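Notes follow the structure.
Note that one protein chain is taken out, while the other chains of the complex remain in position.
The block that comes next holds chain A.
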Amino acid sequence: MTDEKKDAAQAVKPGEGTTAAQPTTQAAAEAGSQNVPATQADAPRTPLDLVDVRTGLFGVHGSGDTSGFGGLVTTVLLPGPSERPYGGWFDEVVDVLAELLDASGTGFSAAVEAVVVDRGELTLNVAREHVVEVAQHLRDDQDLRFELSLGVSGVHYPHDVGRELHAVYHLTSVTHSRSLRLEVAVGEADPHIPSTTGVYPANDWHERETFDFFGIIFDGHPGLARIQMPDDWPGHPQRKDYPLGGIPVEYKGATVPPADQRRSYS
C-alpha cells in the first residue's frame, strides 16, 4: 500500500486519525456506507470493516477528470454491528452462545467483537484467540448444533489497517436448519489464527487453501502445506496486492490489454 493510501485509510477509520480530518471523514463514513449506524467520537473502536477509499465520482482512474468531482473522497464500509433484536432465531443463538461463553469464564464480550445481521444472515466477528472455543460451543450445545462446517474462505482488505486478512467460516446446523458465519480478522504483520480442525476436521483442506491463497497461518493445523499452488510458489495469489498477470492480445490490428490493466469502474 502506498503511503498516500495508508494515510487516507487511517484518516477515515472511525475514532482514529487526526482531529482535523474527523468532521469530513465521519460524514464520508456515513455517506459512503450502507446500514452503518453513526458512531460517537468517544465510543470504543468498533471493528468496522473498511473495504476501500475512493476518489472522484465515476470510478474511472487514470484519465483526466474535468467533472469537478475529483476531490470527492468516499469510504466503503461493510455493514456494521447490529442492535438487538436481531430477529428470528438469531437472538436465541446469540443468547445461548453468550450464556455458554460467560459460564466458561471467557466472556461473550471478549470472544465476540460484534454481531452483524445483514441481508438475512448472521455474522459473528470473533476474536481470534477464542475462535476454537466459540466453534466448539456452536457445534456441541444442543440448542445450537452447528454440526456441519462448510469450510473456510478468506478475504483480503488491504485498507483495513491492522485487520487486513479475514478468515470466514460458514457453519450449518442440520438439526435446526440454520446457518451462520464466523469472521476472524488478523493483521498482515501477525497472520496467525488457531486452527479449527480439532472441532471440524472438514476444515483441514479449507484452511490449507486459505493459507495457500492468503497467507493466514492456522496454528495447530496437522499439515499446513500449500494445496493448490506448487509447494515452492512465492506469494499468496488471492491477496489484493498480488497481480493477476496476463499478456496483451492482438486481434486484427487492435491490442486488448490484460484484464487487470483494462479500464475499470469501481
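The rule is short, and it goes like this: a residue touches a chain if its C-beta (ideal position, glycine included) is under 8 Å from a C-beta of that chain, and two chains touch if they have at least 3 such contacts; residues count from 1.
Note that in this section contacts and distances are computed from a predicted model.
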Omitted chain per UniProt, picking from "Electron transfer flavoprotein subunit beta", "QueT transporter family protein", "NADH-quinone oxidoreductase subunit D" or "Aspartyl/glutamyl-tRNA(Asn/Gln) amidotransferase subunit C", is "NADH-quinone oxidoreductase subunit D"
Touch with the missing chain holds, among A:Ser82, A:Thr106 or A:Ser153, for A:Ser153
Residue list for chain A contacting the dropped chain reads 33-34, 51-52, 59, 76-79, 118-121, 123, 147-151, 153-156, 168, 170, 172, 174, 177, 179, 181, 200-206, 209, 226-230, 237-238, 244, 259-260, 264-266
